[in-house]
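Excerpt of the complex: some chains, original placement.
Each chain gets a letter, A and B, in the order it is written, and its residues are counted from 1.
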Amino acid sequence: MNSRPLLDRQRLYTIIFESDTPAGRRFDTALLVTILASLVVVMLDSIEGMHSQYRDLFNNLEWAFTALFALEYGLRLYCSPKPLGYAFSFFGLVDLLALLPAILALAFADAQYLLIVRVIRMIRIFRILKLRQYLSQANYLLIALRGSRQKIIVFLVSVSSLVTVFGALMYVIEGPAHGFTSIPTSIYWAVVTLTTVGFGDITPKTPLGQMVASLVMITGYSIIAVPTGIFTAELTNAMRQEGLLKHDCPHCKKHRHEANAAFCSRCGGPLFPRGLPDGKGD
Amino acid sequence: MNSRPLLDRQRLYTIIFESDTPAGRRFDTALLVTILASLVVVMLDSIEGMHSQYRDLFNNLEWAFTALFALEYGLRLYCSPKPLGYAFSFFGLVDLLALLPAILALAFADAQYLLIVRVIRMIRIFRILKLRQYLSQANYLLIALRGSRQKIIVFLVSVSSLVTVFGALMYVIEGPAHGFTSIPTSIYWAVVTLTTVGFGDITPKTPLGQMVASLVMITGYSIIAVPTGIFTAELTNAMRQEGLLKHDCPHCKKHRHEANAAFCSRCGGPLFPRGLPDGKGD
């Protein structure tokens, strides 16, 4: 408030960390565009024809983007009131992770390794998710997901058991001659089939194998109802919470009641005066 | 009412724009059949054997249909009380769009371009959707879609991030040798797999790749529950409010009542002041 540098820090903080001011919104938009551009460069660089022709250009661009993101990371540390708090927050760690691969690439020039580096860089795309107005909606989905977590795990364990048993069964029935070369491969086939993906790289050839495969498919087709049912029921539940009657009981002040309650379930008193037809109503 | 041409315009308007009179219904049916016929001609023309044999016939038919639709567009402009209002309405623009390609084809005789022209013509099929009795049902679906729009966008952004990360990961694991020729191609593979389509044109060959692919498939199989849950919850909500009387009880403010309710089911008070037979009733 009094010294210049402190004011700068505050203004920087508002611009970089918040998006309520025009400057803050402009900064966030520019950052998103830059991240997208760096992603496009990584993608184009992975195309053989592009890579051989524009190798140097892509290399320079990737370094330029890395420099920009490093500068941004430094500024965030500088203007944050609690630099350590930011550095160890979720977004702080993601921001750092987006820089590390490029630094590691200095020491290890192996091309193969560089590829992995690009993949980890991909996580930058999550920074695009800083969409204020959608956070409350995302929150809804998270509540429903958290509520259905245990049921989802039971479901996933059942599915894992199913694909293991079906995979081993198909290995015995069809065998290596028809593409089911090992139990792990057969389990992979069972996952492909149960989830109704159906690549078709491995397919049953014997009548018995096709019967078991039909069973796997109908099972997969039917039990997709389970995660859907779980999630829908949880989400309906989360959305119904608003359906409770919020009205202070005039006698005991209990605040939430069943949707159509006429009497308080705690003190038994009527929640509303009876609107008699011969009275002044209201 | 007094001059002939004005009466003609009115009658034309009733026939062309409305479908309550027998003539209007006949016009709409004829229009739908004509559009369908023009679609069939475009489709047949795209079949190699047909094209080489009946080239001229198809060409003439396409011109005949274009002339008919141009005439119809002119009549609509002529008989509309507000021609500009129609021209810039949704259906007005669609009607114009159905004509433009043929006109453009006059200047640019390039066959390749003509093909694109036919595609844009396809949008005519939406004119078939003018089904009066189903509009209220379509409206229902639109309300549910509008209510779930934000949640759907959060979902689509998450799916996009997932396929990008999984695509890059598979590019590194499998590499160009196994068909994952670039990151964009690998992202395409991830979309094919996550949505449980599973073409099988690109498939993982390494054990690690098959494990990651299994993860992608089970993820796709499980998260299909999310859009389904969102839409179902919204639609259930939209339908629960149907047929209910929306009127604040003057005594207890209960908002929704049975369709024919005279008294509030919570406080017993009359919902509406009594219209006495000897009073001003009504």
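Everything below uses one rule, namely that a residue touches a chain if its C-beta (ideal position, glycine included) is under 8 Å from a C-beta of that chain, and two chains touch if they have at least 3 such contacts.
Since the structure is predicted, the reported quantities are computational estimates derived from the model, not experimental observations.
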{"item": "Homomeric assembly size (copies in this file), of which only 2 appear in place", "value": "4"}
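Here, only the chains that are shown with their structure count from here on.
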{"item": "Distance between the centres, which are taken as Cα means, of chain B and chain A, whole angstrom", "value": "28"}
{"item": "Complex interface listing, chain A residues touching chain B", "value": "39, 42-43, 46-48, 115-116, 118-119, 122-123, 125-126, 128-129, 131, 133-134, 137-138, 140-141, 144, 152, 155-156, 159, 184-185, 187-188, 191-192, 194-201, 220, 224, 227-228, 230-232, 234-236, 239, 260-262, 270-277, 281-282"}
{"item": "Residue numbers on chain B that touch chain A, as the complex places them", "value": "150-151, 153-155, 157, 160-161, 164-165, 168-169, 171-172, 176, 181-184, 187, 193, 196-200, 203, 207, 210-211, 213-214, 217-218, 220-222, 224-226, 228-230, 232-233, 236-237, 249-252, 254, 264-270, 273-274"}
